[in-house]
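Yeah, one chain of the complex is gone here, protein chain that is, but the others are all in their spots.
The block that comes next holds chain A.
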Amino acid sequence: MTMHVLHGGRDGLGSPSPLARLAPSRWDMVALPLVLGLLALLVFGGHEVAQPLSQLERTPITLDPWTLPYYALRTTLRMLAALGASLLFTLVYAPLAVKSQRAGQILIPALDILQSVPVLTYLSFTVTFFLGLFPGQVVGAELASIFAIFTSQAWNMTFSFYQSLRTVPSDLEEVCTGYHFSTWQRFWRLEVPFAIPGLVWNMMMSMSGGWFFVVAAEAVTVGSTTITLPGVGAYLALAIEQRDLGAIGWVILTMLGVILLYDQLLFRPLVAWADRFRADTVQAEERPTSWVLTMVERSTLFRTLGRPAGGAARATLRWRLPALPRLSAPRLSPRAVRMGDYVWQGALAVMALYVAVHGIQFMATGVTWGDVGHVVLLGLATMVRVVVLIVLAAVIWVPIGVMVGMRPRLAAIVQPLAQFLAAFPSNLFFPVAVAAIVHWTLNPDIWLSPLMILGTQWYILFNVVAGSQAYPVDLRDVIANLRLRGWRKWRDALLPGVFPHLVTGAITASGGAWNASIVAEAVSWGDTHVQARGLGAYIAQMTTDADFPRLVLGNVVMVCFVVLFNRLVWRPLYAYAERRLRVS
């Protein structure tokens, strides 16, 4: 009478015979060369890393364009390694912050601070440590470089995962509890899948952010010696030093190729794959596709390789650790819990005080009150730049974005383009700006500023286009029906509708601009150095001078500015947009 007896004769889903399952499909003709090629590149790149440092000195960077593919390979591998490390960091850090309320009280503010510290600073503070790990080996310098890239990629991914973990649907959580999922199973069956769409999107942003700092991250300076790792960034640095415009052109070309390649081979498949993890249960009309994903899913090669791995991974989900003896801990009274909280917060306060005192003592060794006032003023200058640029970018891109979003066919072209431009490291164009400023003797305080937002303005365009695509059709009909025109149409109907999206885009753009300030406020072309007055230029200068007390001061001020700016401007604005203007 059980189900098993009723349907005992049945075997699987009418699966074909094992032999038929192994027959290659036409996708294998693409899959096989692709896999072998990638493997060969990986082995080659890995081999180069395992060399002694002296090898680097014997083969200095050259501007020969034919070396660029090799440099691009090295840089890309570094970026991917950093991305992998960021992912690992995210998967550990965010759950800790969510599962333990007390850990969260320190981990989340820490993340806020970590993400506002400029990448260069991390590099200058950790180089010695990494070189010490593998004395005389390239690996040490590689690790330092990878770590620097990691610091430009990890934080937003971690935030994204943290947000997802906190918004996991409660009914699915009940299923996990009610059906006795282990913590491990819950993690991989519910929490990670739920977070994947957001995580993939943030990985793409991280990759773009990483490219921006690769130039800085491939030149590892220790004391007076600089180790230059072979890579696109080092090539670009040399091209700038030697004022070789042709070489810069070659770098731009290479970057176009590299971005196209990893977009096709990595991110498009990821986005298409991530689509199945959207938590909504409606079927979208148009779903992202990727030929690589199709190949992976349909070729016999991948299926044969993937089956044992998938099976092994799933087996871990069935693991049951022997049940720990249930601690018959007395149920703590609310008062006891509150006491515990006080003690914990007290301990945190003492720790924070300790760090603050030491930091101040350290700064006091080389910083005067005059410096502090000066740096705060510089911070204000940079802030004014960020605000003005965001407003300008919004004024330019909102009308264009709305126009584009209302025309689906145009949007289909502009969206990927905006995404591509956002991924493109805009610092490749900095030399052009320097040349222009020098040629027309322009004021660098004004004319260097646009560089800060060159790369991140696209997020504004991207989000506004998405927002106006989501603009309800019936409201559009109302606009036509009431014959709303001109400024009135924008003020009453269109702007409020896209405002939440504009804020989302502007938050991203502003974060990027703060980060970019250290690269964009001080630019070189050969021996011509153009500098704007600002906090970014100050930090860049202190990094070069290895003036650590002032470097710390600059960073502390930078962190304060970014965190306060987020708290006092973006968060209220975002909350307002969500509360009042969300079109649903």
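We take it that a contact is a pair of C-beta atoms (placed from the backbone, for glycine too) under 8 Å apart; a residue touches a chain by one contact, two chains touch by 3 or more; residues count from 1.
Going forward, contacts and distances are computed from a predicted model.
J.: Going by UniProt, what is the name of the one chain that was not included in the view, given "Phosphoribosylformylglycinamidine synthase subunit PurQ", "NitT/TauT family transport system ATP-binding protein", "ABC-2 type transporter transmembrane domain-containing protein" or "Membrane protein"?
T.: "NitT/TauT family transport system ATP-binding protein"
J.: For the chain left off this view, which of A:F44, A:F129, A:Y179 or A:Y354 is in contact with it?
T.: A:Y179
J.: Going by the touch rule given at the top, which residues of chain A touch the chain that is not shown?
T.: Against the left-out chain, chain A lists 1-7, 10, 12-13, 169, 171-172, 174-175, 177-182, 185, 189-190, 193, 196, 276-283, 311, 314-315, 317-320, 334.
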